[in-house]
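To keep things clear, I will list the structure first and then write my remarks on it.
One protein chain is absent from this view; the other protein chains keep their places.
Note that the chains take the letters A, B and C in the order they are written out, and that residue 1 is the start of every chain.
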Amino acid sequence: MIIVLKPNISKRQEVAVLKEIRKLGYRPHVMRGVARIVIGAIGDERTHQSLETLMTWPQVENVMPVQRRYKLVSREAHPANSTIQVRNLVIGGKKLHVMAGPCSVETEKQLLKTAEVVKAAGATILRGGAFKPRTSPYEFQGLGEKGLKLLDKARKATGLAIITELLSEHHAEMVAEYTDIIQIGARNAQNFQLLIAAAKTGKPVLLKRGLSMKIEEWLLAGEYVLANENANLMFCERGIRTFETYTRNTLDLSTIPIIKQESHCPVVIDPSQGAGRADLVIAMCKGAVAMGADALLVEVHPNPAEAWSDGAQQLTPERFGKLMRELRPFIQAAGRE
Amino acid sequence: MIIVLKPNISKRQEVAVLKEIRKLGYRPHVMRGVARIVIGAIGDERTHQSLETLMTWPQVENVMPVQRRYKLVSREAHPANSTIQVRNLVIGGKKLHVMAGPCSVETEKQLLKTAEVVKAAGATILRGGAFKPRTSPYEFQGLGEKGLKLLDKARKATGLAIITELLSEHHAEMVAEYTDIIQIGARNAQNFQLLIAAAKTGKPVLLKRGLSMKIEEWLLAGEYVLANENANLMFCERGIRTFETYTRNTLDLSTIPIIKQESHCPVVIDPSQGAGRADLVIAMCKGAVAMGADALLVEVHPNPAEAWSDGAQQLTPERFGKLMRELRPFIQAAGRE
Amino acid sequence: MIIVLKPNISKRQEVAVLKEIRKLGYRPHVMRGVARIVIGAIGDERTHQSLETLMTWPQVENVMPVQRRYKLVSREAHPANSTIQVRNLVIGGKKLHVMAGPCSVETEKQLLKTAEVVKAAGATILRGGAFKPRTSPYEFQGLGEKGLKLLDKARKATGLAIITELLSEHHAEMVAEYTDIIQIGARNAQNFQLLIAAAKTGKPVLLKRGLSMKIEEWLLAGEYVLANENANLMFCERGIRTFETYTRNTLDLSTIPIIKQESHCPVVIDPSQGAGRADLVIAMCKGAVAMGADALLVEVHPNPAEAWSDGAQQLTPERFGKLMRELRPFIQAAGRE
Partner (left out) sequence: MIIVLKPNISKRQEVAVLKEIRKLGYRPHVMRGVARIVIGAIGDERTHQSLETLMTWPQVENVMPVQRRYKLVSREAHPANSTIQVRNLVIGGKKLHVMAGPCSVETEKQLLKTAEVVKAAGATILRGGAFKPRTSPYEFQGLGEKGLKLLDKARKATGLAIITELLSEHHAEMVAEYTDIIQIGARNAQNFQLLIAAAKTGKPVLLKRGLSMKIEEWLLAGEYVLANENANLMFCERGIRTFETYTRNTLDLSTIPIIKQESHCPVVIDPSQGAGRADLVIAMCKGAVAMGADALLVEVHPNPAEAWSDGAQQLTPERFGKLMRELRPFIQAAGRE
């Protein structure tokens, strides 16, 4: 921690700060600058109490942390890339995976048809929401366990692995029983109780970035998973909230090189939520692949205009086929399969 | 719903849209403008499926909702101000209430001392976190039930009512047993399962605004409480996330007249979270009172520099006393008690 | 400056950083912490070259400035409040001033009528745009010099002082000839050439906050005025751009105590631009007064629905009268006149 004192304070005020720093377990180191006194507080910031509280003292101008606050998710702790085994697939390795399927599981027919077309086009994982977090209580909230059973049926019929969202601590075991990957949605990205419940199931966890989550906060939310003894974590960028209204969210593709730099965990990009508009999804997928994403999460629906949720951002099967064909040269250029 | 078609589309494309609108249960009404065809889709947007999915159609340029999506929280539904009975207090009436206390419940001594000083200065409700949502898993997570018991003790000792945060669906009943008001924090503002669990306890619910929640989304999150048969809802602004880094968040005081205009529920302002800096809290409280807030939520700690969480934003007892004295003329000017 | 080195770097890498710090004119001071080496670079950050460029070095993790970058606008440099003489008025003193008038100067009749009603209600300064920065080139761009002449006429008729916006370096002298205060708009808040041109006229300058300007950047933009030998600067908050769409901008009232803390210059609040909605202006003015604003800038138009620009945010004369009446108790509570 670095503590910057205000200009022109008394010796007594300086000494009081030094005393408090020692009391909180750090060793103070004073530097007298041209305009201000700066104190380095030496000690492990992750195990000691924060000194940010010194900000309340009238003689203190600023308190600045020096260390990163995340440990287990950091590349410092684990220099090699992590890979995640999902049934017979490996995420985070040489192969780029595409997770595709409808926003919501609606009917057996809708789900099986989608599963078949996405598999035929090259997807390896089927997505579909059985529990849906909806902005309004009057919108379709998902089929619940019935939806999970349909996902299981689609898995048996096609061999695709399954990813679906967990919404409630009460459902953690039930969802884990059916799915291969547990998705934590953007609205729950700092619902730490849910993260702990998901981690404890032992299933791989895909953690979406919250709508206004700083990268450090996202990594720390991931830390909750690893700290609860589940090493199989993926980060999924899905767009952040900005002032722009042309797109539903602003997909922040710079997270790909940043997460790769800060962490060893795989990175997934969700351009459907990111754009909220099917017409932009193909270009965004190309960018994500070129920048090094390990997997894509794409919404596909047999008839988007009649989807029970978020129709505007779901691709038709035809457009999804086009996407998969057009992605090929970029996958090769990125040195992936 | 208003559907705007692209310029220069064929008759066949127009007819297809009209057909789909009818299929989804609305009655289409065509207006031919100078540059574009605009279709009004007549029907209740809250009970029919959304037409926003038409955005995926190549001939559609834009789809615009006409109705507000919230019902029970809206002033349209309930023109008079709602008031909430909390023990012998009424929130949303003529009296301005101040909820004050430490960020976290730490020790019996800390809590009781704070309770006494805030009561003496004029607060009517004691705040204190027993379950704390912390950005990092390595930070203090709260005393849990032990903290709730200390709050109960402080209530008995002082007669203050209690507000504390609910973090987990599993704790809803336990927290409701001890507290007078259940707080839903900013990170859980769209954790709809938690909102439902809180609503079902029957206790008054204070719903903080999420870090990047639009006002419409906030009202809709509140709708989850009222739709689960709990009419005792307060909205609490605590600052939104913006690009500014001088303050921790940007306290959006315009929410006071906006929520008053759109809804009948009381409005509470939390300047401690909003600023993240004790030195700005007094001015923000004055603004909140002048603009018509029904209550304030203020963090007070006997020794902020040694607080176990968020010390930088907690007031000392002396400063809290100063706040309460300086607020008086503004409370009078606002016609409150 | 504080330079944080990455963990596990070589001695040679450390020495290279120390050498560069010396080369750039600072004296390095090394602190060996638990996890990282931290270097304090001692020297005046405002007169030496920035060390932030060290961020490009592979062994450097972070570079953190210690000093504030503004000098002349800072309260450190000038502990007392500055006051600004505008004709026979003093801004920044005990009296709260209200600057009111139409968004655009349209006709002699419109302007004179508005001037009379705002004066009668208690305003002391007349606002009105002669040069208008419009998002689209097809919108009304202002009457230009003809508008300035109408403002002069209104001043002569009513005795009100005048504030109007400067848009182009070419117009600096012409605008200064007619106006009492030069307004720099939000879109030009970092148009430094225009700031310099405005400063050099010697007229008082009101600097609006840019749509996404951090407080530090705003103070530094103000520094351009004072550094060009014009001490008569006011800061005017008019709302920042956020994700919220209910209001046009988010009025950040916390800037009042913040600017008062960091600077000695007067603070003005513009709630009309801040909200973009006349129905919220009254509440926002009350908040601004309670929090210590020195002046308000309010748009008033005899018939807002027929205004040539920004009608939605202009008050009718009736509403302006109501505002001025309702403000009175808050002005008293704030200890102003």
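Structural remarks
Assume a residue touches a chain if its C-beta (ideal position, glycine included) is under 8 Å from a C-beta of that chain, and two chains touch if they have at least 3 such contacts.
Here the structure is a predicted model, which means the values were calculated and not measured.
Only one residue in the set C:Glu14, C:Glu76, C:Glu217 or C:Glu326 touches the chain that does not appear here, and it is C:Glu217. When the missing chain is restored to the complex, the residue among A:Glu14, A:Glu76, A:Glu116 or A:Asp252 that touches it is A:Asp252. Across the interface with the omitted chain, subunit A contributes residues 212, 214-216, 240, 242-247, 250-254, 256-258, 261, 274-275, 279-280, 283-284, 286-292, 329-330, 332-334. Listed by residue number, the positions of subunit B touching the unshown chain are 2, 4, 7, 29, 31-36, 38, 40, 42-44, 62, 64, 66-67, 76, 212, 241-243, 245.
What subunit C contributes to its contact with the hidden chain is residues 20, 24, 46-47, 49-50, 52-57, 63, 69-71, 133-139, 167-170, 187-188, 190-194, 210-212, 217, 220-221, 223-224, 227-228, 241, 277-278, 304-308, 310-312, 314, 316.
What we mean here is this: only the chains that are shown with their structure count from here on.
If you average the Cα atoms of subunit A and of subunit B, the two centres end up 25 Å apart.
Centre to centre, using the average C-alpha position, subunit B and subunit C are separated by 30 Å. One simple way to say how far apart two chains are is to compare their mean CA positions; for subunit A and subunit C this gives 38 Å.
For subunit B, the set of residues that touch two or more other chains comprises 212.
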